[in-house]
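A single protein chain has been omitted; all remaining protein chains appear in their positions.
Coming up: chain A.
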Amino acid sequence: MMSANDRQTALRLYLAVGCGAAVGSLARFLCGYVIVSLLGLSALLATAFVNVVGSWVIMFFATMTRPDGRLMVGPAGRQLVTGGFCGGLTTFSAMSLDTFILLLGGDLGLATTYLVSVVVLSLASAWLGYAVAIRISR
């Protein structure tokens, strides 16, 4: 059974994740608008962009706010940025759908290249966020 205190803590975490994810999703939507509608570039690029940026931010922020990190942020503030904003900004579903649509069109080469490069670039970007945060924290 949860105490009133536990319930309030859980509610704060849910609100933080929800609000962060709402803003992150809107940011992803606006990035798509700018990259696709204004710049006339591929929607594949828009999905790649938000995933790479969000992966950098989550690892940078999570490392900066570790117990030994430079920033002192509580659990709700941490979730607002990591599970919330970064989670909302990035999307695995759109990336998978893009890949499947390419496969459906018979473009096996582009589908594989796209999926592998977005995953690899996102991981590399996350690692870079980690490295920068470690460097700053020293």
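Some observations on this one:
Everything that follows uses one rule, which is that a contact is a pair of C-beta atoms (placed from the backbone, for glycine too) under 8 Å apart; a residue touches a chain by one contact, two chains touch by 3 or more; residues count from 1.
Rule of thumb we're sticking to: contacts and distances are computed from a predicted model.
Entry comment: the absent subunit's protein name, as recorded by UniProt, is "Fluoride-specific ion channel FluC", drawn from "3-isopropylmalate dehydratase small subunit", "Fluoride-specific ion channel FluC", "Penicillin-binding protein 1B" or "Glutamyl-tRNA(Gln) amidotransferase subunit A".
Screening A:Leu45, A:Leu71, A:Leu115 or A:Val132 against the full complex identifies A:Leu115 as the residue touching the chain left out. Interface residues of chain A facing the missing partner chain: 13-14, 17-26, 28-30, 32-33, 37, 51, 54-55, 57-59, 62, 79, 82-84, 86-97, 99-101, 103-104, 115-116, 118-119, 122-123, 125-127, 130.
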